[in-house]
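Left out: one protein chain. Kept in place: all the others.
Note that the chains take the letters A, B and C in the order they are written out, and that residue 1 is the start of every chain.
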Amino acid sequence: MPAVEEMIRAHPSKPPVGGSEYAACLRACGECARTCGACADACLAEETIAALRRCIRLNLDCADACDATGRMLSRQFEPNLDLLHRQLELCRLACEACGDECARHGDRHEHCRLAAEACRRCEEACTGLLGAMPGAARPVH
Amino acid sequence: MPAVEEMIRAHPSKPPVGGSEYAACLRACGECARTCGACADACLAEETIAALRRCIRLNLDCADACDATGRMLSRQFEPNLDLLHRQLELCRLACEACGDECARHGDRHEHCRLAAEACRRCEEACTGLLGAMPGAARPVH
Amino acid sequence: MPAVEEMIRAHPSKPPVGGSEYAACLRACGECARTCGACADACLAEETIAALRRCIRLNLDCADACDATGRMLSRQFEPNLDLLHRQLELCRLACEACGDECARHGDRHEHCRLAAEACRRCEEACTGLLGAMPGAARPVH
Partner (left out) sequence: MPAVEEMIRAHPSKPPVGGSEYAACLRACGECARTCGACADACLAEETIAALRRCIRLNLDCADACDATGRMLSRQFEPNLDLLHRQLELCRLACEACGDECARHGDRHEHCRLAAEACRRCEEACTGLLGAMPGAARPVH
């Protein structure tokens, strides 16, 4: 999505938080969603499919989490910052869990290695955007 | 989805948590996702659309959150309970925020009233399932 | 989704086509999406997973097709009837292909039998709604 910065600038509202971090996170979510979906399908085609069940399951969870996060980030109009914060935390957790599992299979399966990398990039992008959010947006537990 | 309990029982793995709460939450997510999507579209058709911008925005966020939660709940195989817990908390928060906004327009627009009700039901269903989860699954903050 | 008829009536615009067929199709799409997603996950948990690869693949395609169709049907405002027609045809085809594959495993796996049934119901609901659409909406090939 090379035009993502252009699209963010074209919106009547500014991005709610961050600047370059916002665009980077939006882009990383899209990449990770499709890469994890592709890894799930590639695992399905492997002879060793039985050893990849957990990887497939987490790939599907991660793809859904990244798609939902990308959809929310594509909306800059009057965001609920608490909701955005939780969505980013959830996405980071999904990417961490999926990336860890993919990494375990990365030396045998190139698609798992690539998915682990996409998960790491998306995890870091979520962390970067969370770090750019105002403290008030962080829920107190 | 009258067959949701049957489908949960037909899975080789038991639902990770809850029993009736699990089925209720899966059903509520599907209902809330489509009802909020329909409310966003109905708001679009209202003459007073300018006063409904925030409602549309939250409807779309809520629909995406409920869809992602429903997709995760439809997977019973080796779930990551921490991830499920966070997904349910996110979904509850999205339903609360969207339901509050819809309720503000509920006396003028029947679709907003119905969406607020669907949000409340889904919020309660998430709370019910969260309450059925083992303490160990709750992230410590 | 017991409130689907209420929600359709609460919209400022009438449903673009059909009446009871519209509500039935919207409901069937939601049911089929989650049931096929659950069947994919249940297949993942089966010992005979290697024989169920194709079933998993089609389950995921069908879930995505049904979700997209349900989302489109939840919008009654100025629909593009040609687009709606194609979406319904696509959904019917996805349900047919997935239902045929699930049915092949239905005597061994209850979740495949239930998914095949959900596919058949959704296929019939799409056919019913397509039959209620005006001839002008049908693309000439």
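Observations
Here is the rule we go by: contacts are C-beta pairs under 8 Å (C-beta built on N, C-alpha and C of every residue); 3 or more make two chains touch, one makes a residue touch a chain.
If you're wondering where the values come from, they're calculated on a predicted model, not measured in any experiment.
Of the listed positions A:Arg57, A:Arg86 or A:His111, the one in contact with the omitted chain in the full complex is A:His111.
Here one chain is not drawn; of B:Asp41, B:Glu89, B:Glu110 or B:Glu123, the residue touching it is B:Asp41. Contact residues of chain A toward the unshown chain are 1-4, 6-8, 10-13, 26, 30-31, 33-35, 37-39, 41-42, 44-46, 63, 67, 70-71, 74-77, 109-111, 113-114, 117-118. Although one chain is not displayed, chain B still touches it through residues 41, 44-45, 49-50, 53, 56-57, 60. One chain of the complex is left out; on chain C, the residues touching it are 53-54, 57-58, 60-61, 64-65, 67-68, 71-72, 75, 77-80, 82-83, 86-87, 89-90, 93-94, 97, 141.
The rule is short, and it goes like this: only the chains that are shown with their structure count from here on.
The geometric centre of chain A is 28 Å away from that of chain C, both derived from CA atoms. Among the residues of chain A, those touching two or more other chains are numbered 53, 57, 60.
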